[in-house]
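So, chain A:
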Amino acid sequence: MRSWLALAVIAALVAALPLAGNNYALRLATTVCMYSVMAQSWNFIGGFAGYPSFATAAFFGLGAYASAILQNHGVPMVPAWAGAGLAALLFAAFLGGAILHLRGHYFAIASLIVVEMLREIVNTLPDFTGGGKGVNLPLLKLSVTGQAQFFFYAMLALAVLTVATTIVIHRSKLGFGLRCIQQNESAADIIGINTYAYKTAGFSLSAVFVGVAGAIYASWVNYIDPPDVFDVLISVKPMVMVLLGGLGTIFGPSIGAVILLLLEEAVWRNFLTIHVAALGAIIVVLVLFLPNGLLALIRERSPTKAMAK
Partner candidate 1 sequence: MSTTPTLSVMSLQAGYGEVRVLWDVSLEVAAGELVCIIGSNGAGKTTLMRCLSGLLQPSAGSIVIDGRPMAQATPADFVRAGLAHVPEGRRLFSAMSIRDNLLMGAYLRTDKVGIVADLERIYAMFPILAERQRQDAGTLSGGEQQMCAIGRGLMAAPRVLLIDELSLGLAPRAVELLSETLRKVNATGVAILLVEQDVMNALELANRAYVIDHGRVTKSGPAMGLASDPAICEAYMGLSKAELQ
Partner candidate 2 sequence: MTALLTLDGVSRRFGGLKAVDDVSFDVNESEIVGLIGPNGSGKTTLINLITGVHPATAGHVHFDGHDITRQRPYRIARLGLARTFQIVQPFPRMTVVENVAAGALFCGHASDVREAQAIAREHLEFTGLADMADRPAATLTLARRKRLELAKSLAMRPRLLMLDEVNAGLNPTEIEEAVAIIRKIAEQGVTIIVIEHLMKVVLSISHRLVVLHHGQLIAQGTPRKVVADKRVIEAYLGAKYAAGNPGVSN
């Protein structure tokens, strides 16, 4: 119950933001919501099940392109977003069947290669996808501020939905099974968990919301091209956020998303040319000194105020 309450309070507070903030703050908030969706999603496969998936960018790009193509063929925007989510879900279910028997490095590589391959495929199908030149999306008939608010609320709703799903999954049989798999896959198998089905479910969950996020993002920025939406950094950032916030927790990924975005903004403003290196430095420091996340650090200091349920 506490998780639901926390979610409701946070969502209400963030939803009130347009009343106080300017467009810059709104843009940041929209990005935080998007990051939060990606981090929460990666948490299903990477945090719960412990599989280091690099496929987030594949789902994101796939969603963005699916929605763009659907809209350019006359499908209205919101159904196109749903179509994008469905495309990502089906793709993940299919892909999961092929690569989830791999473990460790091999799984990581296979999922990384999928991103590269989708990008190359989009690049080489110019008639269908616009190829390397990218593709434009229909413009919304709204004021600049109206658009900003619309996409903010869309992304916020998606983030809330993703967190809500996390809360449900965390308590469900599926979430329980995924955590068993993460801690000891062979023991999970032996107590009756159909590990293959569970992993595929977790992998699909890690795709569906990211696909929709990609679709909303595409509508938001109006134009997408392969290097933008199939960027490997889209795969890596969620991992960093989850590492920051705590693997397998409910709100950790979103908290990590906020922290990472604030860090990014600070770096963007002050060191534009080396912001990627700065991200690299954050990762290195994080991995070497805080492998259990910033929150773990705080929790260690005050063990009574433990998070979780």
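Quick note on selection: all candidates are chains of the complex that A comes from, given by their letters.
Keep in mind that, in the parts below, a residue touches a chain if its C-beta (ideal position, glycine included) is under 8 Å from a C-beta of that chain, and two chains touch if they have at least 3 such contacts; residues count from 1.
This one's a predicted model, so the numbers in the text were calculated from it and none came from an experiment.
Asks: Which numbered candidate, 1 or 2, lies in contact with chain A within the complex?
Replies: Candidate 2 is the one in contact with chain A.
Asks: Any idea which chain A residues touch candidate 2 in the complex?
Replies: 171-173, 176-177, 179-180, 183-184, 186-195
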